[in-house]
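In what follows, a single structure is set out as structure tokens and then discussed.
And then subunit A:
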Amino acid sequence: MLELRHVSCRYYDRFVLKDINVRIEDGDLVGVIGPNGSGKTTLIRAVTRAIKLAEGEVLLKGKPLGMFGFKELAQQVAVVGRLYDLDVQMKVEDLVLLGRIPHKRGLQLMERRSDMDIARRAMELTGTLSLKDRFVDSLSSGERQLAFIARSLAQEPELLLLDEPTSHLDITHQARVLDLVRKLNRDKGLTVLVVLHDLNLASQYCDRLFLLGDGALRKDGTPDEVLAYQTIEEVYHTPVVVMKNPVSSRPCVFLVPEDAIAGVK
Partner candidate 1 sequence: MKIIVLLASLLVAGMFPAHAAAGPADAAGLSPRRIISLGPTITEKLYLLGAQDRLVGVTTYCERPPEARAKEKVGNVTQVNMEKIVELKPDLVVATSLTERRAVLGLKRLGIRVIVFNEPRSYEEMNRQFLELGRIVGREREAEGIVRAAERRVDVIKKRVRGLPRPKVFIQLGAKPSFAATKDSFVNDFIELAGGTNIAREAKTGFYNREEVVRQDPDIIIIVLMGAATGNEKKGWQKFHALRAVRNDKIFIMDPYRMCSPTPRTFVDALEEMVKALHPGA
Partner candidate 2 sequence: MENRLFKWLFTLLVLIMILLAVSAFSLSLGPAGMHPGTIARLILGGVGTATDYTILFDIRLPRILLGFAVGGSLSLAGVLLQAMFRNPLVEPYTLGISGGAALGVALGTIFGLTGLLGAYSLPVFGFLGASCVILFLSIGINRSVLNLQGLLLTGVMISFISSSAVLLIMSVSRIEDLHGILFWIIGSLGETDWLPVKLALVAAFSGLIVAYLFCFDLNALSLGEEDALHLGVNVERTKRVLLLLASLLTGLSVSLAGAIGFVGLVVPHFVSMFAGTDHRILLASSFVSGAIFLIFCDAVAKSVAQPVELPVGVVTGLVGGVLFIYAMMRRANTVRGK
């Protein structure tokens, strides 16, 4: 589905991504983790063409990214970004309908029946149908996130990119959002690339992880492979303990405060 070959990106003269080589197959649910400033968001932006590559290329379904038209790309790839400028008063339904823009034909001015149906189904899947007439800026962060996911689904993409979708959410909504993402991946076959800052959420929900450190890919593998305590300490420069989650058997990363170490010693 998606391949990055020797991808490097930079802002002015500082390289924020260095020689990234990864492959994502159809149906994968991949998490991107790493410390702040390690290039996670930049990676997303490289795939969406929001930033120009200094080196290397990105291939979507075997075709170089540069060969996709704007609308064409938006029909394949949908993005749920981090920050949104919510100056404008918009209803949830209108927001979701924006996702149909890449599918507009010629001089079509109003939405077709099919557009409305697709939007409706997207809202059903995300549990936001009841909110459809509410203004987006009146929703809670969690509801808002679900609405944006609904919009992405309305694009009918094959690849979904999410940039830290759970950063500012309570655990209820963290679970709801990630459960939804997992369901979409399992039931609908949606390929997902999600940037997460919470290592444990990444561990629980993703089949594969890319660990970035200082712009480089430090590890690419399953959560068990990637979340070894030495690897994490190397990249995050902080002591941790890794143990298995008693219910799911996925690795869990525990932060170790300074004074606790002193106690152990």
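Per the selection procedure, all candidates are chains of the complex that A comes from, given by their letters.
Odds and ends about this structure:
Assume a residue touches a chain if its C-beta (ideal position, glycine included) is under 8 Å from a C-beta of that chain, and two chains touch if they have at least 3 such contacts; residues count from 1.
Worth saying up front: this structure is predicted, and the values here are computed from it rather than measured.
Within this complex, subunit A touches only one of the listed candidates (1 or 2), namely 2. Across the complex, subunit A meets candidate 2 through its residues 45, 48-50, 70-75, 77-79, 81, 84-90, 94, 98-99, 101-102, 104, 109-111, 116, 135, 137-138, 155.
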